[in-house]
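The block underneath contains the structure these notes are about, expressed in C-alpha cells.
Every protein chain of the complex appears in place save one, which is left out.
Per-chain numbering from 1; labels A, B and C assigned in written order.
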Amino acid sequence: MKSGHAIRIESVRKNYGALAALDGLSLNIKAGEFTVLLGPSGSGKSTLIRSLAGIEKLDSGSIFFGDREVNRGPLNVAPEKRDLAMVFQDYALWPHLSALENVGYAMKRRKLSPDDSLKKVRAALSRVGLASKEANYPHQLSGGEQQRVALARAIVADPALLLFDEPLSNLDADLRERLRIEISTLTREIGASALYITHDQSEAFALADQIGVINHGVIEQIDSPEIIYEKPATRFVATFTGTAGIFKGTVKSISAKRCVISLGKDSLTARHTVPLEVGQEVDLLVRPAATSFTQNDNEPISSTIIDIAYRGRGYEHAIETKYGSLTGVFDTISHSRGQKMEVSIDPDKCIAFPRQLPDLTK
Amino acid sequence: MKSGHAIRIESVRKNYGALAALDGLSLNIKAGEFTVLLGPSGSGKSTLIRSLAGIEKLDSGSIFFGDREVNRGPLNVAPEKRDLAMVFQDYALWPHLSALENVGYAMKRRKLSPDDSLKKVRAALSRVGLASKEANYPHQLSGGEQQRVALARAIVADPALLLFDEPLSNLDADLRERLRIEISTLTREIGASALYITHDQSEAFALADQIGVINHGVIEQIDSPEIIYEKPATRFVATFTGTAGIFKGTVKSISAKRCVISLGKDSLTARHTVPLEVGQEVDLLVRPAATSFTQNDNEPISSTIIDIAYRGRGYEHAIETKYGSLTGVFDTISHSRGQKMEVSIDPDKCIAFPRQLPDLTK
Amino acid sequence: AHAADALQLYAALDYSTDVAAAFTAKTGIPVNLTALSTGPLLAKMTAEKNNPQWGVYWADGAEPCAALDLDKQLLHYKSKGAHLNAIGVQLAPKTMAYQVPGFTEMVGVVYNSSKVRKPTSWDDLASADFKGQVGMNNPSISGPTYPFLAGFMQQLGGIDAMKAYILKMKGNGMRVFDKNSKTMAALTTGVINVGLVQSSSGITTVNIYKNKPVTGVTPAITFLSKTTVLPSCLAIDGRASVFQQDAAKKFADFVMTTDAVAIMTKSNFGDSLFWPTLVGRNPAPGTSTMPSIASGIVQFVDPYKYASIQGEIQDWFTKNIA
Partner (left out) sequence: MSNERELDGIFPRALSFLRSKFSPMTVFWLLIVSILVLPIILFLAVAFTPKLLDQGPQWFTFSSFKAAADPYFLRAIWHSFLLGVISAIAATAIALGVAWIVLRTSASSRKIWNLSIFALLLAPSYLIALGWERIFERAGVLNIVGIDLPQVRDLLYGPVGIGAILTFKGIPFAYLVISNAMRGLGEEFEQAVRVHGGSKIQAFKMMATLLLPALWSGVAIVFAESISDFGVASQLASPGRFSVATFTLYRSVMSIPVSFPLCAAISIILLALVVLALLAQAKALRGRSFRVLSGRTRPITRRELSRLSSLGANSAIYGLLFITLGIPVFGAISASMIQGLGTVISNYQFNFDNYIRVIQSPLLRAPLLFSAEAALITASVAVVLAAVSSKMLVSTKNGAGKKLLDFFLLAAVGLPGIVFAIGYIFAYNLPIAQRYGFHLYGTVALLVLAYIATALPSTTRSLVGNMNQFQESLSEACRVHGFSAIKTWIAVVLPLISRPLLAAWCLTYCGTLLELPVSQILYPPGRAPLAVGIDRALGNYDFGGGTAMEVFAIISALMVVALAFSLYEYLAPTGWKQLGKAR
C-alpha cells in the first residue's frame, strides 16, 4: 500500500471575468484522508477539483502535494505528473473506445502485463456492475452506465489521489449505496487521499473523514460530519445541511450552551455556535429532525398543517406557525390538511445565528 | 389552461441486439397526471421517455396521445408535432447559444411577440435561479447550472407533455427541493401531463400522482406512492423502494393480512402482498423503517452492531443477526461497534415474498 | 552553385532535351535541363536575379535576350565554326549577345479553308469578310507574340499605327487566346476560322489535319505581307561560374553545328518546324516553304529597339484588347 498525497491548498483564486469561482480558498487534506465537498450549484466545487487535477489554471494561490508545489498561480505541474485519477462531472468518456478500452486505457499508466492489466480492468468493471457491458461503446450505454464506466476508469489504477466530481449522481439509491461502500473500501485499501464532490448529504456523511462546505468560492467550514451538523460554523452551513425553516427572534437569555429566543409570545430554547448577546436579533434555524408532534423540552407551538407528503417510512408535513412555516415535520401517520397541531421543537436541533442582512454584493 | 396529453403505451418493444431495452412495456398516463418512473440504472427509462418524445424508434408496440397514435412500431409522428418538451439526461444544450438563447429558442414555437417571449424566457431562467447567468454559454456554466438551463428550456413553453430525464440529479438538496416544488406547481398550473425519471425516492414520492417501477424494460408496478411502498407487487419493487436486509424463512401461519414467518428459532410477523402458503419458503424483506432498538409487536432479535454511520439527524447502524445482516437501523444516539443489541422489527414494515430462484436469464 | 559539374540549361523549346542529350554524349558534360515555356522561364530567371542559376538560356524570340543584354547580364560570344546562311547572318546580333540557330515566322495565318477564303492582306483580315472569324495570341502570355506587334510597329510606322490596326481588328470581332495552342484549338473547334500564330504551330496544325482529315476542318497556312522573322536565341549567362561559361560556350558551339540542327529538325511536330540558319541544313520535312526574303513579305525587327517598350505595349494590349 502506498500513501496518498497530503494536500495543501493555499488561498487559491480563480476569476471568470467579475465572478470569483474560487475566492482565496484554502484547504488541507491529510494523506489518506477522505474529504467530501458539499456546496450549492455553482459554488466552485468543480473548479477546485479541476485545479487539483491540474487542468484548470489558477489566477493566484498555491497547491502543494506533500512538499511539492504543483500549482503556483497559473503555473501548473502537468496533470499526468500528479498521480491522480478523476471522475469528471460530465464523465468525459472517450467515445471511440469501448467500456473495457476506456477503463483499460487508464490502466496503461501502471505498465502491467496485458493479462494482469486485463484482469484488473475487468475487476473494476464488475465492481461497478458493468461486466456484461464491457464491449459497449459509450453511446451504447445508459446515462448511469456511462457514469459507472467513468468511475471504474478512475479507480482502476490505484492512484495516490482520487478526485470524484459527483460520481454517483445518475445512479439509483441501491447502486449508489453499494458503490459508495466500494469507493470507501477501495480508497482506504489503497491508502489514497480522496476529494469527493456530492450533493447528497447522506453520501457525504457516510463517506467523509471531513466535510468541507464551500460557498461562493470559499470554504465556510471544514470539519468532521458530526461537527458540521451539530456545530455549523456559519448560518450558511447550517442552512445547507438541512433546515425545516427559519424563525426570526431576539435573544432573551444565554447560558453556556443554550440560549432562549423569544418569538413574539412564545419562546424557544436553542443552541448557538457563534457568540450572541442578549437582545440581539437572531435567525433561528430549525433542523427537520428538530420538529415533531410529540412533546419535548420546548413548549409546543400551535400550527396548522398546510401540506402532506408521503415519504415511504411515513409522512412529512408542511406546517404554518405564527412565526413562519416549517417543512419536513415527520410523523408515521398522516394528518389532514388544515388540522391544528401542536409542534414541538427539539432545543438541540435548532440553532440561533445573528440575523444576517441580505448580502447585496452577491 | 390547456389539457395535457392522455398517454397510452401499448406493449412497446425496443431491442439493442440481444438486449431488450423495452420488453413489451405498457403504461397509461391520464391527462394532467404526474407519473414518476423509478428503476435501476439501465432498465430502459431513458429509452422509454425518448420513445415518447418521438426521437427513438420502437421495434414494435404503439403509443397513443389521446386517440392519436404517435408511434406504431418504427413509424413515428415527428417530435415537433407532439407538443412536448424534455429535459435530456445529458442536457443536450446547444453549445453555441447562451443560456438565454437556449431557453429562448424553445420559446419560438409559441410565436409570441419578442417582448412577451423575452419576458417568459427571463421568468423561466429566474425560476431556476439563473437570472444572473443568462449571457453565459453552456461551457461557461457549472454542471448544475447547465442542468437548470435544460430544465428552464423544457418548462418555458408550457407544452402539453413534459418529459424529465433525471432533471435534478446534479443539484444540491436545497435547490432540488425548491425546483421540485416549482416543477410540481408548474405542471399542475399548465395542466400538462408529465413523465419524470428520477433515482431519488423522496423526489418520486413528493412529485408523483403515480409511480411506475421499471425493471429490465417492463413496468413491474404502477400505483400511487403509498401503494408502491406499502404493497409492493413484486419482490423487486419492494427491494428497490428500500430494504434494510432480507431474511430467509418459511411460512408458519397465515391470516388475512399478516403471516408468521419462522426463521430458525425466532419467528416474525410480517405482511404479504402476494398469496403465500403455509410451509412455503419465503424471503422476508425488511424496510429500514421497520427496524429499531425499541420494543414493538414482534419479539426482538438479538444482534451485534457491526458498523455505525452518522446521518445528521441521528445514526444508522449496520447489525448482524443470526439470520442475516440489516443496515440502516436508526437511533438518535450511537451504539458502539461490537455492542449486543436487541432489534425489533415492525410487522407492518416487513414483507414476505415467495423465495425467488436466482434469475439466470438476465 | 549546386551541381557545379553540370551545365544549367534553361530552355523553352521541345527539342532541347534531345539536343542536351546529344551534347552530353559528345562532350561528356552533363546538362541539367529546366524546360518551361518562355513566360515561367523568364519569371524564374528574374526571380533568381540576385543569384543567377542558369548557364544557357534558349528560347524563341530575341527581345528577352536583348533585354538581358541591355541589363548587362549576358556573355558575348560568337560560336566557332558556324556557317550561317544569309538570314542567319542577318539575324545574328552585332553585339554577339546570343546565337541564332534557326527561326520561325510570326505570324503564320492559319485559316480553315472549309469555312473561309484565304486572306490576302492585313487589311483584308480587317474586312467584313472576316468579321468575328479571327483570333490571335495574348502577347502577355505567349512569348512569340510580342515580336508580331513589333513587326506591325515597324511596318506601319509606329506604336500608334500598330494600336490603330489592332483596335480595328478588335472592332472586327477579333478574339484573343492565351497562346498558340489555345488559338489553334479554337480554330479547329470552330470558335474562330482564322488564327494568327507562330508558323511552327500553324504548320503543325495544318499537318495534323492533312494526315487525319476531319470534315469541315481543313486548316491551311499563308503568310501575309509583312511577316516578321522570329529568331530562336541562345544566350550565355555573363555572371555564371567559369565552368558554366565554358560549358555554355561549348553548348553554343554544338547547337550551331549541322549535327545539332539535324536533331532539332528530326521531329515533324511543333518547335521542330523551324528554318535553320546554317548553310546546308534543311528544315524538317513537314515544314512548308518559307516565304522568300526576296518576295518582300518577310521583315526583320531590331529586338534592342523594341525590347524597351515591351511592358508598355503589353499593358496596353491587356487593358484594351484582351
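One rule holds for everything that comes next: contacts are C-beta pairs under 8 Å (C-beta built on N, C-alpha and C of every residue); 3 or more make two chains touch, one makes a residue touch a chain.
The structure displayed is predicted, hence computed values, not measured ones.
S.K.: Among A:47, A:98 or A:243, which residue is in contact with the omitted chain in the full complex?
M.R.: A:98
S.K.: Would you indicate which residue among A:120, A:153 or A:176 is in contact with the undisplayed chain?
M.R.: Missing-chain contact among the listed residues: A:153.
S.K.: Residue-wise, where is subunit C in contact with the chain that is not depicted?
M.R.: Residues of subunit C in contact with the hidden chain: 1-3, 6, 8-9, 14, 31-37, 39-40, 42-44, 46-51, 53, 63-64, 67, 138, 140-141, 143, 146, 175-181, 184-185, 188-191, 201, 204-205, 208-209, 212, 214-217, 269-271, 307, 310-311, 314-315, 318-319, 322.
S.K.: Given the full complex, what residues of subunit B touch the hidden partner chain?
M.R.: Residues touching the hidden chain, for subunit B, are 53-55, 57, 78-80, 83-86, 88, 90, 92-97, 105-106, 108-109, 137-139, 153-154, 157, 159, 163.
S.K.: In the full complex, which residues of subunit A touch the absent chain?
M.R.: Interface with the chain not displayed, on the subunit A side: 50, 53-55, 68-72, 75-81, 83-86, 88, 90-98, 101, 105-106, 108-109, 137-139, 146, 153-154, 157, 159, 163.
Here is the rule we use: only the chains that are shown with their structure count from here on.
S.K.: CA centre of subunit A versus CA centre of subunit C: separation in Å?
M.R.: 89
S.K.: How many angstrom lie between the CA centroids of subunit A and subunit B, rounded to a whole number?
M.R.: Computed from C-alpha means, the inter-chain centre distance equals 22 Å.
S.K.: Can you pull out the residues of subunit A that are in contact with at least two other chains?
M.R.: none
S.K.: Could you list which residues of subunit C touch at least two other chains?
M.R.: none
S.K.: Write out the stretch or stretches of subunit A touching subunit B in their complex.
M.R.: My answer: residues 16, 38-42, 45-46, 89-90, 129, 133, 140-145, 148, 165-166, 169-176, 199-202, 205-206, 225-226, 229, 239-242, 287-289, 309-314, 349.
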